[in-house]
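Down below is the structure, laid out as structure tokens.
One protein chain is absent from this view; the other protein chains keep their places.
Each chain carries a letter (A and B) given by its place in the written order, and its residues are counted from 1.
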Amino acid sequence: MPPTTNTNATSLHSDSVSTGEPKDLTAFSCPVPLVPRERILLGHGSGGKLSAELLKDVFLPSLGNPVLDRLEDQAIVSLNGVRLAVTTDSFVVKPLFFRGGDIGSLAVHGTINDLAVGGAIPLWLSAAFILEEGLSFETLKRVVASMHEAASSAGVQIITGDTKVVERGSADGLFINTTGIGRVRDGVSLSASQAQPGDAILVSGFLGDHGIAILAEREGLQFETQVQSDSAALHALVARLLEATHEVRCLRDPTRGGLSSTLNEIALSSRVGMALDETSVPVREEVRGACEMLGLDPLYVANEGKLVAIVASSAAQAALRALQSHPLGKDAAIIGRVTADHPRMVVLRTPLGTTRIVDMLAGDQLPRIC
Amino acid sequence: MCLAIPGKVAGIAEKDGIRTGRVLFGGIARQACLDFVPEAKEGDYVLVHVGFAITVIDRDEAERTYALLESMGVLAEELAPDGVAPAES
Partner (left out) sequence: MKYLDEYRDARIARALAAEIKRRSSRPWVLMEICGGQTHTLMRYGIDELLGDSVELVHGPGCPVCVTPLEIIDRAINLARRPEVTLVSYGDMLRVPGSDTDLFHVKAEGGDVRIVYSPTDAVNLARTLPDRNVVFFAIGFETTAPAHAMAVLQAERLGLKNFSLLVSHVLVPPAIRSLLGSPKNRVQGFIAPGHVCTVVGCRDYEDLVREFRVPMVVGGFEPIDLLEAIRMLVIQLEEGRVELENQYVRSVQYEGNRPAQMAVGRVFQAADRKWRGIGPISDSGLYLKPDYAAFDAERIFDLADICAQEPPECISAEVLLGHKKPTDCTAFGTRCTPEKPLGAPMVSSEGACAAYYQYKRHLVTL
């Protein structure tokens, strides 16, 4: 690509650049052509603003329908009076094996969780594999064994599948796509559009474990840690919660994009604001250490075994006790409230008592040195 | 600019001819080059920027100045226990 050359620079700005004395630019309002977005970036998969843009600009215009348009983690459809939850997901994590899990167990847990947060009992999974030419049988067997283990522990069956092989260099070893089907519990109706001012916001435990466990093994960033991915099937924890109270408005599992993406999505969907208390958000010491070192904010780091629950304020204590009574929820906490103030914005109270926005990120959060 | 955080030196070794420390940051550990802090020893806290220790934290200075800050904090709280500032005079 030929380099751009700066030959006859006559604009107001370049004059000021050459003398080192910036001129008054307030009168200047020439619109600048923005970088046209022609290609998919990694950021489009990170669950933040770019992902939302992709949905809005590409998928919904062509595929939109009343069920899809609700944009929940699962679709709920009725068949002869029975409500079914259906979800699909793809797993592209690298490295394939990490502390606390692998792409196989992640695939099973992630799909189950998308069903569970819709209030569904997970029943069946499909698993389609895209394998890179040259992948070792040993690796594939390990992944499949892990999926079997995760599924049987969860009481879920993998009932159908598919396999495709792509050329070397196309698939990072292995990708897995799943579909999950579950039966929605009677009387349960959960949705991101149901949050109301006054509701309590709860999380089921420590945030950021998965993202940090993955980063710790990534080339160029490696560090030593005991932190493991929190990858887990949450349907039993959800069941415990739903048994304790009927006033759960919404459940989500905050994955890519972290807690921030999830809360922002709910705030947007319900057209409410959220007020969080930073000191209440549970983060492990090691995760904090890693985030401090790399300049990351734990609120944006991925999780794979955590719940966010929005419940009516009168049910908050019962919900908290229910979560804490289960091994996967023992570190649960109430971290804030839904509010009518600053609708569609998530605002955080800092440890100093001041406020700042918890914005949805554009793409992935990157380590920084500045 | 200059994201540098304090960590505790847990061990020192020579790697590829470079004096390297295993530094702990709140439960995680990373290797850091100690060539700029030849006086650093195990147990010291160093400030690490992009994998290089740029200073040893001066414990005495830190304690001295923090004690002053602490007493300021305590005093302020005694005067206004609810975090409400006293009326301007």
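As a convention for this text, contacts are C-beta pairs under 8 Å (C-beta built on N, C-alpha and C of every residue); 3 or more make two chains touch, one makes a residue touch a chain.
Predicted model, so just to flag it, every value in this text is computed and none were measured.
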Contact with the hidden chain (one of A:V82, A:A340 or A:I357): A:I357
Identified contact with the non-displayed chain, of A:A85, A:I181, A:V227 or A:L294: A:L294
Those residues of chain B which, in the complete complex, touch the missing chain: 1-6, 8, 16-18, 25-26, 33, 35-38, 45, 47, 49-52, 54-55, 57-59, 61-62, 65-66, 69-70, 72-77, 80, 83, 85, 88
Sites on chain A contacted by the missing partner chain, in the whole complex: 1, 3-6, 9, 11-14, 16-22, 25-26, 28-32, 34-35, 39-43, 49-50, 53, 219-221, 285, 288-289, 292-295, 342, 345, 347, 350-357, 359, 362-363, 366-370
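One rule holds in what follows: only the chains that are shown with their structure count from here on.
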Euclidean distance of C-alpha centroids - chain A vs chain B, Å: 33
Chain B to chain A touching residues, read off their complex: 1-3, 5, 22, 24-30, 48-50, 83
Chain A to chain B touching residues, read off their complex: 216, 223-227, 284-286, 288-290, 292-293, 295, 353, 368-370
